[in-house]
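The other protein chains are all here in position, but one chain of the complex has been omitted.
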Amino acid sequence: MSGWRHPSMGHMIDRTSPISFSFDGTPLQGFQGDSVASALLAAGPRVLGRSFKYHRPRGLWGMAGEEPNAIFDVQEQGLGCPNQRATTLPLRAGMALRSVNTRPSAQGDWLGVMDWAQRFLPAGFYYKTFMALGWMRWEPMIRRMAGLGRLDPAHMPAATTPALNALCDLLVIGAGPAGLAAAKAAADQGRVVWLLDEATALGGSLRWRGGEINGAPWAEFANATETAVLQAGGRVLTDTTLWGAFDHGSYAAWQRRANAPDRHWRLRAQQVILAAGAIERPMWFANNDLPGILSAEAALHYLVLYGAVAGRRILLATGNDASYPVAAALAQAGAQVILADTRQQTPPAPQGVRHMPGATLSRAHGSRAVGAATVDGHYIDADTILVSGGYTPSVHLHCQAGGKLDWAPACDALVPRPGTAPMATVGAANGAFGLALALAQGHAAAQGAGPAPQATAPAWGLAAIRPNPQLRGRQWIDPQNDVTLKDVKLAAQEGYSAVEHLKRYTTLGMATDQGRSANFAGLAAMAALTGRSIAQTGTTTYRPPFVPVPLGVIGGLRRGSAFDPPKRLALEPQHREMGARLREYGGWLRPAFYGTDEARAVQSEALIARKTVGLYDASPLGKIEVIGPNAAALLDFCGYVPMSSLKPGRARYGFMLAESGIVHDDGVVLRLDTDRFVVSASSSHVASVRMILEEARQDRFASKDVFVHDITCNWCTLTASGPAARALLVQAGVLAPGSAAHALPHMGVIESQWQGAPLRLARVSFTGDCAFEISVPLRHASALYTALDAARTTLGGAWIGLEAVMILRAEKGYILVGKDTDGVTMPHDLGWSGPRSKRQDPYFGDRALFTAEAQRPDRRQLVGLVTPQHTPLPTGAHIVPNSGDLHSLGFVTSSYYSPFLGRPIALAMVNGGRDLMGETVGVFHLGERMQAQICAPCALDPKGERLNG
Amino acid sequence: MDDRIWTTQAPTPGTTLTLRQCTLECLPPQGAALMSGALDRALACLAPGAPLLGLLETQPATGPFALRIARDRALLCTAAPLGQQGWHDGWALSAADDAYVALHVSGPAAADLQAACMAPYQASPSAMVKFAGQYALLSRSATGFIARVEAAHSAEIVHYLQMVADNI
Partner (left out) sequence: MQQFPCPFCGLREETEFHFAAEAGKPRPEPAAQVSADRWAAYLYLSAAPKGEAHEIWVHRSCGEFFLMTRNTETRAVLATQALPGRAGE
């Protein structure tokens, strides 16, 4: 217990509003305005979790998304959310924090024994050992012992995050000094600026480092910037993390709002300025992962914003000027501070601070937390060690956008190479440390008018600090994934010296902090071990997201019923009223059957449709109008069966092929007039058929002489099928006895009127019975339904769902493309070889029908199957020889019990099937070989007499 | 997926839903036709003087207008069905009176709803865009925007707009 709360400092917290929360069951208190991290730091617990692999005790390190250790499963209002970062989580009353990867708690974790076994667990250990021993057997145990938080299966947050699209003139990422200067400069010129920062307030490091801009407190400049941005029509978003840079200048940002749902922004901007600041590097010495070792910058952050003081006896180890104000502030706050600087030449020591120039920290002491340190061989008593190993510019977004980096020795860092990404990087993110430099760069990048905002603070001096491979003891490079300097050495020895190999071999930088504090050390160590420069060693690829983003934010509102919703029928309320069970068929929600007992309902519906009349909703059938003098020619080219010879008022069944000769769709084409056709594409293929027609129209035909209109959605189509179909239409007043429509022959089509509504009647049959497709515009759907349903009741007919329709069409051997056909089925495999043998004119897929493959005699062909059993054959079962060797000759594609025939029926694709008529084959399913006889696909009324009603 | 999650119904034509900070009117069906080919000749013949509107252009308060879809295609919107179709010497016409449902969103949150449904396009000759995941024709009214969505998608898109309004 070393952290404490300063009696007066900390302008973010409201001391009049204490907040109770708990950590691993221990009740603790913080204040309104605290972050979880600041509250924990002030409350004192040091061991906040256990490390990923060795179960080492770990404590708070940083202040934002770079935090590798302080990660919790958070229970709030009965729901658990895993792996929340203490540093970016506002404290709320009643939060219950549970440390991750600990059993039973962070303080007393019995798997801490793993740390004693560390010498046996080098990089690559799991792979080398358990792959040899059978990974499958060991994986569950290893997974239980390693890893982070646990998912709460009850936690299913509501889909409440809308994604919003926005456009601006200038997007400024980061509202520290450089970002503020850029935003102000652009807004002053009337540009629409969006200024984003992941913190709760503007200012960046100014919030804890303070400073004067143009001779006034910095907050005045921040306020003036916000006012200017808003006045110019821009926006200022705090608590908003820009987490990804994507193709062609698009960006994604995650906005967190108090007492309102999060928002997900998709942003585009004419200009982008990256001012994301820099992240403090750790230092590398023995036991540098002990709880109580914090980033110096973070300690200042917690002190100034929250009054949370990191410790009472503090050793600050550094190599740069930026740590001096930190030491001064902590001393002033009442802590004992020793400042050990690796440099001999340093700024003057702050008042009240013991100064050790030219001193190097080599070891931290303590079992569960820091108790002392060794500096230049001296044993130093300390409850807290603050370190600053320099600063790493936050170049992630620049690199995500494809930008390259250059090594800049002056700031000891990799900085963006200008012109390699569609954004300008300024301030600390560009290696420009120090207030004046940051302001100047921000102002210049936004093409600011006049002089840049002025500040007097000098630029920081710094010394390069690196991991020292000669030092004794374990030095942690990546605390979140438990990678040590020894692991990097091992990787180098074993030849994994490329950074991408190093990353994958050791898991360096692959944790949820993405190695923010680790990657530099890893590549610096690898550079040193292999005798290369850091620039030559390079970096791994930066990819979104910049911080972990909840999947709920990315998924947005597209969940549950809004995830891939199907198209809906106009008559859906009527179908539901009749007890329809709806399912998705080809992207439409359609009645599967009516009632609750599926098996009985489907059989009953199929039987009534054969005996009297069945009615079904066929609205999803495509209605693609092809109009113009070139319409017939276009359809001839795009289709397998020519349509130019079709007479107006008639319909013809045909196929559309892919250029590979594969059947893409089947359906009926209606010719309404010489230059007007309707293509009845199957419901799931409407969009693709329309595109095939459009492509041929634009690419091949005089596109002014033929046009394609998809008006599927304009029409409600109800189909009446069965011996009483005509009677039903007469009864409903749709057909007048003696009219031309009444005498409409099979495959006839006629346009007329019904109760003042346009009506189209087509005698097209998918069931083999006399059938009428009756189509009216949607606004008349309800009236048509009412009229047909009344007539159905008197005739004893039934509404039938798609499952019954499936039986009816299978009885006739009518195929369903994609069910009875697959990615190699050609039309002649289905028995449609006429156009292939007769057509001389070019058509889509023509040449492909004559390849050697297409001419093989043993191609899979459509056949029917008769089984002696009473139950239907399993769909998908393989056709095999009747006896002897088991090898596949094809498979069952459709199989049902036919209530009308009183026996099972089946369709199958069988190698050379048409030559096997009458032969007995095996049907292999789940180890059992059944018998079936090959027959013609059509099991009912092969002469087609029922079509006439 | 279970059909029982898809229970939201398509809006009844002519009804108005009150959402947070905005209203969503499902405009009653009028007349509409897809026309292709020589658009100027078609318009001169069918609706002389009717404007041909691009993306998010303001549709006239009264009188017919056409929403341009493509170089050679537009949706002609009229007060009542035209009752014509077919080939007309250089242009083609298909009745599409009920193919699209017009959803009118107005009020303070209309701009946010629009931003949640489509990319921030500024202008385009074609009024057809991807809107709430589907293709729709977008125009502006005096008080908000109008999305003409395919009738089969109207239930889904109204539901989506409600979800956006609840969470914006």
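Things to note:
Order of writing sets the labels: A and B. Residues in every chain begin at 1.
One rule holds for everything that comes next: a contact is a pair of C-beta atoms (placed from the backbone, for glycine too) under 8 Å apart; a residue touches a chain by one contact, two chains touch by 3 or more.
Just so it is clear, the structure is predicted and the values come from calculations on it, not from any experiment.
Remark: the omitted chain is touched by one listed residue; of A:137, A:248 or A:838 this is A:248. Of the listed positions A:691, A:740 or A:917, the one in contact with the omitted chain in the full complex is A:691. Per the touch definition above, the residue from A:579, A:842 or A:876 contacting the chain not shown is A:842.
Contact with the omitted chain, checked across A:659, A:858, A:915 or A:928, is made by A:659. Think of the hidden chain as still there; on chain A it touches residues 246-248, 250, 266, 402, 659-660, 691, 694-695, 698-699, 703-704, 708, 840, 842, 846-848, 850-852. Across the interface with the omitted chain, chain B contributes residues 69-73, 119, 121, 123-126, 128-130, 135.
FYI, only the chains that are shown with their structure count from here on.
We define each chain's centre as the mean of its Cα atoms; on that basis chain A and chain B are separated by 30 Å. Of all residues in chain A, only 159-167, 261, 263, 266, 268, 557-558, 560-562, 565-570, 572-573, 581-584, 588-589, 620, 625, 627-629, 673, 675-676, 703-704, 707, 709, 711-715, 758, 777-779 touch chain B in the complex they form. Those residues of chain B lying in contact with chain A across their complex are 1, 3, 5-10, 13, 29, 34, 36-38, 72-73, 81, 83, 85-87, 90, 92-100, 112, 115-116, 118-120, 122, 133, 150-156, 159-160, 163-164, 166-168.
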